[in-house]
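For this depiction, one protein chain was excluded, whereas all remaining protein chains were kept in their positions.
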Amino acid sequence: MSRTIFEKGANGRSGNFLPANDCPVDDLGFAHRREGEIGLPRIGEQDLIRHYVELASKNYHIDKGMYPLGSCTMKYNPVINEEVASLGGFAGLHPLQSEDDVQGALELMYELESDLCEICGMSAFSLQPVAGAHGELAGMMIARDWFRRRGEERKTVLVPDSAHGTNPASVVICGFTPKTIPSNEAGLIDPEVLKQEAGDDTAVLMLTLPNTLGLFEKDIEKIIRIVHDALLEQAEKGIVDYPDYLFDVGALVYMDGANMNALMGIVKPGSIGIDIMHLNLHKTFSTPHGGGGPGAGPVGVLEHLAGLLPVPRVVKKDGRFSLKETSGESIGRVHPWFGNFNVFVKAYAYIKALGGEGLLEVSENAIINANYLMKKVARDYDIKYPGRCMHEFVASGRNLKKFGVKTVDVAKRLLDYGLHAPTVYFPLIVEEALMIEPVETEKKEALDHFADVMAKIAKEAEENPEILHEAPVTTPVRRLDEVAAARCPELSWSGGECLPMEE
Amino acid sequence: MSYVQNTDSDRREMLKETGVSSFEELLEPIDSRLRVDGVLDIGPAMSEAEVASRLGALASANNAASEMISFLGGGIYDRFIPATVRYVLSRSEFYTSYTPYQAEVSQGTLQAIFEYQTMIARLTAMDAANASMYDASTALAEAMLMASVIKRTRRVVIPASLSRRVRAVLDSYAAGKDIVIDEVPFVEDGTIDAGALAEMLSEKTAAVILAQPNYFGMIEDTRKVSGLVHEAGALLIVLADPVSLALIEPPGEYDADIVVGEGQSLGIAQSFGGPLLGFLAAKTPYLRKCPGRLISATEDIDGKRGYTMTLQTREQHIRREKATSNICTNEGLVALAASVYLATLGEDGFREVALQSASKAKTLYGMLEEAGVSLPFGRNFFQEFVITVPGGADAFIARARERGVLAGIPLGKDFPSLGDDAVLVAVTEKRTRKDLELLCDLAAGKGGAV
Partner (left out) sequence: MVPEECTYTKEHEWVCHEGGIATIGISEYAATELGDIVYIELTEPGSNVKQMDPIGTIEAVKTVAELFSPVSGEIIEVNEAIIEHPEIINRDPVEEGWFLKIRISDPGELDNLFTFEEYSEFLGEQED
C-alpha cells in the first residue's frame, strides 16, 4: 500500500507560493502563541502530484465503468458542468458582496428554484440544505414549526420499514419519534395498516417515492388522503381535489426525493399532494459525488408551507434579484449562507442542457434500463418483488446460500470483474439484498455485460464457491480487517498506533 | 443535449425482452390521473454551446471578490489557492466516485481522507478528527448536540460575539432537543466576560462554546475559560480558525473536548459560500458519540496496509433513529482539497500564510491608528478586527466599492451595541501594502475620488 504523505515528505522541501511579505512580522501583538511544529508534510511538488495520482489509481469511479449502487443514482457527470462551475464569476464570489455584484448568481439560483418547482409540482424551493439528509432535516423542521404555529404538539412521524436510515435519524433530531410502518407482501405501504397507525398524534408520513425497492406506491392517492385526514376524520370523504384540500390537511406527507430520477416528466409530487420533499442534486441532476460530497439537498414545499422555508430567499422585482433575509414564519437557517452554490451551477447547466423533453427521456431510460436488467438478473438471482419496477430493483443472493455464498461474496467478486457492486444488505426487508440502479446513461451493452458477469458469478457460486470467498483478488487491497479497525481504530498517522476504544 | 446513449432500436429491443410492448406498460402502477400532462415547462434543450454561453453570461453578470481588493471575511476568506489543488480535484477518479462503501476499490479516497483526518488532528492537537461535516456552523451544532448527549443536560453557553448566522444555525438544531442557549457578554476588548461566564456555569451546563479567534477577530484567553468550564464539569467546544492555528496555541493544548472549524481557508474557493468544509475533532472518549464518518487504517487478509470506514454503528445506516447524527453525504472532495492545500504549502508554507495574514493585518491596524481611525477592541487580534468609521459603515463600504475595494462587513445590524459605524475588516496574505494604504485612506475619509 502507498505510504502516507507524512512518510514521503517528512524532511523534504516545499516551494514558494507567496510573494515576499511587504509587512513587518516582528510585532504581531498577540498572546497565546503556538509552540513547536504542527506536523504537516514537507513534500516537493512532483512527489506530491505522484502521491495523489497514485491514490487516484486506486479508486473506482464513473468515468471508469458502471456504478450500479441502488438509490445513489450514479449517472455520468457531464464535463461541461465542471467547466462552467469553475468560472471565476461564480467561484470567486464572497457571500456578503452587495446584491449589485452578484446579480448573475442570484438569477441562477432563482431560475434553478423555479425549474425545480416545475419539475416537482411544488410551490417553492429553498436551495439551502447541502445534502439529502440536511434537506430531510430542514423538511422536518418545517413540519414541526407548522404544527407549533397551529398550537399543536404532534410527536409521531410514520416511516416505512424500507426507508433510508437518514429518515428516522433526521426525524429524531427535530424532536419527533419515528414509528415504523411495515411493508406488505408486495413491498408497498398497505393503506389499511396505515389507517390504523395514523392518528391524531401523527405529524408526518415520510415516504420515499418510488420506494427503496424501486416500486411506485400504487395506492399513493389513498395513502396521502389517509395522512391528510388523520386528524379530520374525513377518511370517507371520497375523491378529493388535492390542491384545494391541502389547506385543510391533518398530517403532512413528506417525500424523500432521492429517487426522483424515476419521475421527471412523469409524476409531479406536489400535484398529487406531497406537502414537503427534498431532492438530491448530486443524484437526479448529475452533480458529482466527490467520494462522499459535496451534495445539495434542496427542500420544496406546497403553498401553505412556503413561508416556513429557510431564509434568505431569492426574490425578483422589476428584473432585479435580491435576498430577503427575514420571514416571520421561517424555520431560520440550516446553513450560514445559501447552500452549496457550486453544485447549483452544475445542476442548472444540466437542466438547461436537457430541457423538459430531455428530463423525461432521462426517467424513461432509467426505467427501461432497470426493468430490462431486472429481467436478465432474475435468471440467476431471486427477485422478491417481481413485476414492474421503476428506476431500480432489489435482487437477493439468498438462492446462493445453499452453496455457502453470501451477498457480500457476490459484491466482492464483481470488483474482480472490474465492475462496482450494487448497494448490498439494503433495504433491510430483503434478505441478502442486492439493490441495483443501472441509471439512464448506461447503454444496453453495458447492462448486458453486467448481467453476464452476474450470471457468471452465480455459476461460480455453484461450481467453485471458494473463488467467491477469496474475492477480491485483483484489487489494490483485498478484504480488510474491519473488526480490528473497530476494536482499536487508527484514525490518524502516528506510525501505526491505534486508539483503544473501551472506556 | 442528451447524455442518454440507448438508441431507439436499443429501447425497442429492451422493451421486447422485458415483455412489454411499450414504455407506457411499465408505468402500469401509476394511475393515469397522476401523470404529468404535457412537457415540463422549463424550456427546450440547449446545445452545449448554448449552455456554455448562458452560464458564461450569468458568471459575467457578477463581480467576483477574488478579482477585487477584498477585506471581506466573517468566515469566508479570499486566499491564494495553489494550482495543485485544482489539478488533483479535477481528477475524475476523485470527483466521480461515490462514498467508499466498497473499500477495496476506494483506497484512494480512503487514504486521502485518513491523511486529512491526520492533518486536522495535528492542527488542532486533538486525538482524532472525522472525515468532514458540511461547514463550521453545522459542525458546531452537532458538537452541541453531542455534548448534550454526553452530559445529559440541555444548557449550552455561547459568546454573544458569535456570528449571528452561526447562532441561527445553532437555534435551528437546538429547537428539536429543547436545548437552551445562553449568551455570555463580551467586555471592552471584544473578548468574553470571564466573570459573567463563571456566574452562568452550573451543573446543568453541558458545554461552553468558545470561538478562537472570535467573530471580531480577537484572541480569547482560552486557558482561563477552559479552567472555568472544566471546573463546572462542562465540556469545552472550540470553534477554531484553521489558519490561526499555525500561530495560536491549538485547542488540544488547553484541554478542549471537541474542536470544530471552517476549512474554507484551506484551499477552497469562496464560491458564494458553498461548498464549505466543517471539521470536527474530539478527545478519544467522545469519539463513539461523534457524528459522521471515521476512516481507520487496518490490514487486509494478506497483511497489507489498507483503509476502511470504522465505528459505523454510530451512523444512521445502521443505528437509524438512535444514530449519533443523520449525516450521510459530507464534504469529501472539499476535505481532499484541504489536504492537498496543506500538503502543498507544507509546514513552512502554511505558517507563512498565517504570518503574512497576521502581520499585514497588524500593519493595517497601525496605519489606521495613525490616521486617527477608531479601533474599539485593541491589538489582540489575529487577522480580522473591527474599525469604526464616522459617517456610517454603509457609506464607507459604498465609497470603497467605487475604488474596487470590498472594505468589510457592517456590524451594526447584527451587533447593535457596536453602532452603525462598525465594520469588520479581514486581511489575508493576498493583500499588499498598497491595498492596505488604499483602505486606510478610504477609512480616513481620504482618497474618495477616483
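Each chain carries a letter (A and B) given by its place in the written order, and its residues are counted from 1.
Please note the rule applied: a contact is a pair of C-beta atoms (placed from the backbone, for glycine too) under 8 Å apart; a residue touches a chain by one contact, two chains touch by 3 or more.
Here the structure is a predicted model, which means the values were calculated and not measured.
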Touched by the hidden chain, restricted to displayed chains: A, B
Sole contact to the chain not displayed, among A:D22, A:D47 or A:E482: A:E482
Sole residue of B:R12, B:R35, B:K283 or B:R319 that reaches the chain not shown, by the stated touch rule: B:R319
Where the missing chain touches subunit A, by residue: 425, 482-483, 486-487, 501-502
Contacts of subunit B with the absent chain, listed as residue ranges: 288, 312-313, 318-319, 322
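Everything that follows uses one rule, which is that only the chains that are shown with their structure count from here on.
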Cα-centroid distance, subunit A relative to subunit B, in whole angstrom: 20
